[in-house]
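Below: one structure, written as structure tokens.
For this depiction, one protein chain was excluded, whereas all remaining protein chains were kept in their positions.
So, chain A:
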Amino acid sequence: MGLLSDPNRRKALTGLLTRLNTPICIVCYLAGIVWFMGLAFEPFTLRTYMSENAMGSTMVEERFSSGERALSLAKEFDPPSACCGLNGMPVEWLVKAMQSRGLEVFTQSFSRKLPFPDENKERYMVRGTNVYGILRAPRAPRTEALVITAPCSPGNTNNQAVALLLALAQYFRNQIYWAKDIIFLVNEHDLIGTQAWLEGYHHTNITGMEYSPLQGRAGSIQAALSLELSSDVITSLDLVLEGLNGQLPNLDLANLFYAFCQKLGVLCTIQGKLQRNDWDTAEGYTHAAQTMMLMVLKQACGRSWGDHGLFLRYHIEAASVRGINSFRHYKTDATTIGRLLEGMVRKLNNLLERLHQSYFFYLLPSLSRFVSIGYYMPAFGLLAVILLLRALDLWVHLGAPALAAVDGVTEPSSPGVLTVLTPVVISHLTGVALYLLPVHLQEMAVEHFPVSETEAVVLTAIAIYTAGLALPHNTQRLLSGEGTEQGWKVLKLTALLYLAVLLGCTALINFSLGFILAVTLVPITASITPHMPKALYAVVMVLLSPAFTILYCVFIYQELIEAPVSVSEGWMLFLSVISQGILDHALYGSLVYPLLALFIYPCWLMFWNILFWN
């Protein structure tokens, strides 16, 4: 620190930083992007390895053999009782089936009124029943448990998974080696059912769900697996890890799945993409980069991509295993999938502690390679440092009124607090309106406009967003008169630091969201001043605003999953994404919508204010 306490050298350093500020910022931005893209390059990544000793060397022998029985059970389950048809779940059939397999069976009924109708899944008043059976471990005192769930919801035929679950239960019941109770859960209405069950199990109520209290419990849940097999023919298994708010399960869970896929010769994918071995070719790299980008996009949107995602909040490591029929010749039979699950559950049963040895923060360019937090954080850091550098630049300029005095221009010594506070408060009030009004005004909107409730909510949100663009700079002028040169500098300094803190905190919790926001917000916020061509820069700013970021993400995501959409389809998707985001917040407590509405959007409005400063 001797460097900074020496005034001369300090002056030299700040001089250098202010003089070279723009080039340094540009270099940082480019370096950040390049670093991020480099993460998918195989030589820069690490090979995954099993960290947990209890799951490592002790390979278990899988003996599950009743895959055929599971298939016939699925047929029994399917047509007459119409599991996943319109009649809802055959609760009694399930209770009997579980009881006859020697489990302790309990049911839980729940109901939930959505804030507005969910048009994707066509539901509004949700009423359902969860059925779960507990396999009590012999000679264990009900302190630890594992969960296997199979969602059984209308419209989604998952009866294969339910049948496999029952077959596994039957097989597991006859074994003596269990050290943890195993809970077999069949939940209705996918995530809502899971949420109701989890809240019931932990006796909390964070989302306003109505449910009947659980009768049977089995101690603290150590890990959970969710099973989704939509088709009779399975060619590969896909592992889904992204959970609520971008939380990920411990990497060892992914390693476990991969190890058993290798052992049993099952094709396994992540983000629906197979692994390639040709990393040194351009195609190989693109493939890895696409896989990683998909993960980043899925993580950034903060929703739970399977039943497992809701478990993560309760510190339960969970993943979804999804059977995929991609019409390959190679087929995986039910026995093999059963063995894979048996192996995974037995290894989890061997755990002495909760999964904690491996990484909780990672990106996966493929199942066998991972990027840990230490490698991806610099990419974000390089973007975030731009904001700090610009802030330093402004600070130095603001702190040198002597230069201005030499020029003979007399300025007011310091701008009033009001000039900075007004735009900050107004922007945030707009944010609060964006957060609260769409859901609360839906009835009024439906009354006055020919739209459905869902459309009303989404369109109100967009309307408030657009109206916010007009509001701040006008009101600010009314309140505090003409803006001064120093006024916008102080406001920008505040806004830059605010944005840096916001993005930094977001990236610590959900790297992907923080990074995507940084990529779009940093360039425009770093360069904005009132002295630029207003029309051009207004267009640029709007195009780089949070809403458009969501729109781009929708298009990129569709492109990456190889289902490109036209502009109009993309727009419809964009609208549904917004409604889903609001629903996810109301139903499961996803934080992306409040983050964007209450913090990121107001922050962006502050910069918008600077552009129109006069």
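One rule holds in what follows: a residue touches a chain if its C-beta (ideal position, glycine included) is under 8 Å from a C-beta of that chain, and two chains touch if they have at least 3 such contacts; residues count from 1.
Note that contacts and distances are computed from a predicted model.
> What is the missing chain called in its UniProt entry, if the choices are "NADH-ubiquinone oxidoreductase chain 2", "Aspartate aminotransferase", "DNA repair protein RAD51 homolog 3" or "GPI transamidase component PIG-T-like"?
Looking only at the record, the undisplayed chain corresponds to "GPI transamidase component PIG-T-like".
> Thinking of the whole complex, not just what is shown, which of A:Arg313, A:Arg369, A:Arg390 or A:Lys489 touches the missing chain?
Residue touching the absent chain, from the options given: A:Arg313.
> Among A:Gly15, A:Pro138 or A:Gly208, exactly one should touch the missing chain; which is it?
Among A:Gly15, A:Pro138 or A:Gly208, only A:Pro138 touches the chain that is not shown.
> Which is it among A:Pro7, A:Pro23 or A:Gly265 that touches the chain not included here?
Answering carefully, the residue with contact to the hidden chain is A:Pro7.
> In the full complex, which residues of chain A touch the absent chain?
1, 4-5, 7, 102, 104, 136, 138-144, 173-176, 202-204, 217, 219-220, 313-315, 352-354, 356-357
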